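Let's look at chain A:
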Amino acid sequence: MEKLLTNYYETGAIILFGIGFMTLLLNNNLIKKIIGMNIMDTAVFLFFIAKGYIQGKEAPIISGNFKGMEGYINPIPTSLMLTGIVVAVSTTAFALALTVKIYEKYGTVELDKILNKGE
Partner candidate 1 sequence: MKDEILEEVAKVIIPLIQVFGVYVIFHGHLSPGGGFAGGTIIGASFILYRIVYGKEKASMKFSYKRLMKIVSFGLLAYGTMKGYSFVSGGSHLNWPSPPLGTPGKILSGGFLLPLNIVVGAVVGITMYFFYSLFDEGEI
Partner candidate 2 sequence: MKNLLIILPILFPFLAAITIAVAKFQEKKRNVFAAVSVILNLVFVVYLSHHMPGGKLHLLKINEFLDIYFKIDKLSIFFSSLVSILWVFTTIYSMEYMKHEGKEDRFFSYFIATLGITLGIAFSGNLITLYLFYEFLTLATFPLVIHSGSKEALESGKKYLIYSFGGATLVLFGMIILFSLTNNLTFVPKGILNNVSDSNIYLISLSYLVMFIGFGVKAALVPFHAWLPQAMVAPTPVSSLLHAVAVVKSGAFALIRITYYIFGAEVIRKTHSAGYLTVLIVISILMGSFLALHQENLKKRLAYSTISQLGYILLGIILLNESSLVGGMLHLINHAVIKITLFFCTGAIMYTTGKTEIGQIAGIGRQMPITMWCFTISSISLIGIPPTNGFVSKWNLALGGLIDGKAVFPAILLLSALLTAMYLLPVITEAFFKKGDNVILLKKEAPKKMVIPIVCITMITVLLGLFPNPILVFVREIANELI
């Protein structure tokens, strides 16, 4: 328990991930599913960025004096998450576009109704 509290970023990220995962799996509404997907991705971003941040160090932008390697945090997780965000955005966009199409064709965004109609 104590470990969970000290690593509260990670704990939060995992909880968020779980929420997103369940929303994606269990919800019937396509829009909510997409929201769940986004929550899931966000949780991973949080996790990664929390990993990348170390208390007391600066962002790796040199303004003024160079403080040595120890003075800055590792920029890789942050930059990775930038890519991750782009990927998530494009996936979301694609999913939303598909949802719009589905609504046009089926008249609903509830997955079970769509599945029943298709057969």
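Convention: a residue touches a chain if its C-beta (ideal position, glycine included) is under 8 Å from a C-beta of that chain, and two chains touch if they have at least 3 such contacts; residues count from 1.
A quick word on the picks: all candidates are chains of the complex that A comes from, given by their letters.
Predicted, not measured: the structure shown is a model, and the values here were computed from it.
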{"item": "Of 1 or 2, the one touching chain A somewhere in this complex", "value": "1"}
{"item": "Contact footprint of candidate 1 on chain A as seen in their complex", "value": "61, 82, 86, 89-90, 93, 96-97, 100-101, 103-104"}
